[in-house]
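A single protein chain has been removed from this complex, and every other one stays in its place.
All chains are identified by letter, namely A and B, in their written order; residue positions are counted from 1 within each chain.
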Amino acid sequence: MNILLQGWSLYIRATHRWPGVAALVPFIPVVAIWAIIAESGLFPRAFFPGPVDVVHSFFSLSYKGILPDYLQDSLVRLAAGASVGMLLGIPLGIWIGTSRTAHRICWPVLLFFQAIGDIAWLPILLIWFGFGLSTMTFVIVYTVLFPVVLNTVLGVESVPRDLGRAARSLGASPARVLWEVTLPGALPNIITGLRNGLGYGWRALIAVEMIVGTSGIGFMMFDARRAGSVVEIMVGMIILGLLWYIVDGWILAPIERATGRRWGLVTS
Amino acid sequence: MLVVPSQKSRPKQRSRALDSLVGSLIFIAPLLALVVVWAIVVPVFDVNPRIFPSVGSVGHAALESILDGSLFKHIGASLLRVFVGTLIGVATAVPLGIAMGISPGVSAFFTPLLRFFSVLAGIAWIPIATLWFGYGAGAIIFVIFNAVFFVVAYNTLLGVTTIPHTVRNAAASLGAGKWALLTEVLLPGALPNIVTGVRTGLGFAWRALIAAEMIATNVGLGYMLFVARDFYRTEVIVLGMIIIGLIWLLLDRLILVRLERSTIERWGMVRRA
Partner (left out) sequence: MTTLQLRNLAKTYFDPYAGAHVTAVHDVSLDIEQGEFVSVVGPSGCGKTTILNMIAGFIPYTGGEILLNGKAIDGPGPERGVVFQSFALFPWKTVLDNVGFGPKMRGVPKAERDRIAHEYLALAGLSHAAHRYPGELSGGMQQRVGVVRALANNPDVLLMDEPFASVDAQTRMTLQEELTRIWQERRPTVIFITHDVPEAVFLANRVVVLSKGRVLEQIKIDLPRPRVWDELIEDDTFKRLSADVLQMVRSA
């Protein structure tokens, strides 16, 4: 019993010192169970490969240069689409958040087009632009746009009215108020919007790559499906999961929390 | 220039139904304006029907597909898959989430796992689903189940862990047994988060559905859209897009948002996952 308690204490202290440990340790039994099920032959090996097979495939794909290339393609597309989405979405959000009329006109339109969803645009995009980069970029921009705009509007609306009034009574022009008060005030929500946008964005990217892509992780997974290679599909999925888990959990979420907490503002 | 407030015109009991009807009309107005613009632009600029259809052709396509039953077949297939997948997903995720959330040690253990898998939820599972289940409804329902399951489980877990210990202790000291604790404390306490989870998961599921139906089946809204492309039948595509938008808008705004808001209003703030 004592050893177990000591072990437990060690674990607690380790996770306290390195929080990353707490995030990773739970996966150990999962991987272990996975390995056991795969080994047991419950499912045909081709259908249910084990972790070892996946790691093996990961290294061979990396060695052949396929994986890094595809990963880079996917990430570049996501970054490009997300940047455009932000460049369009934030000003749009600020405009809609500050102008009553803009809000009344644009809001229903935004909600409806958001409801259509990015994927549903693919068929008509394929007719217009064919199987190319334009199609993919459009979809990603479209997907990222809505969370960014909606959250920016929320951010602008949640800036307390007194702050704008204080700025004006201290001599700020409307443009100055926008820059000195509205933008910083809305920033935590804007970052939430960016975070959500990226979350939806990479999903859209994968779907688009599956359906119309010629490279990228989504394409890799779909192509592997055609070849019947479950292993490569799993490699793709795990990479996707890990990547997003790391980026979102260790980069985006802390940024979101930091701006919110630093300025004592509320994030939703 | 003084105006004295008139005491008699105080319509306190304005009809709720009238209010919401007026509200809906005001909401729709910009969209109707867009339809009008669409109806004017296409004929005026003589837009090629293979690029973008006219309002009339879309209406015609709608009528046609309603009359020959194909529209209902597609909508029905899509909705059925969503319904089944969501039902199974929620039914399995909520009990699991509650079970995991009861003890802080167990929940701390499972939280990173669930977060990882809910990150992967939905579309990413399409290739492997079609390999395991083949083409057809099975794979699609699996993808939907997947999308809903992980997100709802994660949110349920979150919801249970945010119930203050003092509340659970209070229930126990008032004589609540295990079952009563579950139904009277844990379930209601986690409900706002569960509803948020259902809403988010359903959002992922709906979009994954459309994507999956484009690749993996021969009936359903996604399929209808994709196959119309081969024949340059833009009016069917636009019809499909409008229907997809309407269904989600109705589902989300009329049901889910109301549900979410009412549970939050009754029970307090929700930590979003």
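By definition in this document, contacts are C-beta pairs under 8 Å (C-beta built on N, C-alpha and C of every residue); 3 or more make two chains touch, one makes a residue touch a chain.
Quantities reported herein were computed from a predicted structural model and do not represent experimental measurements.
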- Residue among A:Pro160, A:Gly228 or A:Pro254 touching the omitted chain: A:Pro160
- Task: Looking beyond the chains shown, say which of A:Arg45, A:Arg176 or A:Arg257 touches the absent one.
- Result: A:Arg176
- Given the full complex, what residues of subunit A touch the hidden partner chain? 160, 162-163, 165-173, 176, 180-181, 184-185, 187, 262-265
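What we mean here is this: only the chains that are shown with their structure count from here on.
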- Message: Measuring centre to centre with CA averages, how many angstrom lie between subunit A and subunit B?
- Response: 19
- Note on the structure: Within the complex, subunit A is touched by subunit B residues 26-31, 34, 50-51, 108-113, 115-117, 119-120, 122-128, 130-132, 204, 206-208, 210-211, 214-215, 222, 225-226, 228-229, 232, 234, 237-238, 240-242, 244-246, 248-249, 252-253, 272
- Note on the structure: In their shared complex, subunit B is touched by residues of subunit A numbered 22-27, 30, 47, 104-109, 111-113, 115-124, 126-128, 199, 203-204, 206-207, 210-211, 221-222, 224-225, 228, 230, 233-234, 236-237, 240-242, 244-245, 248-249, 268
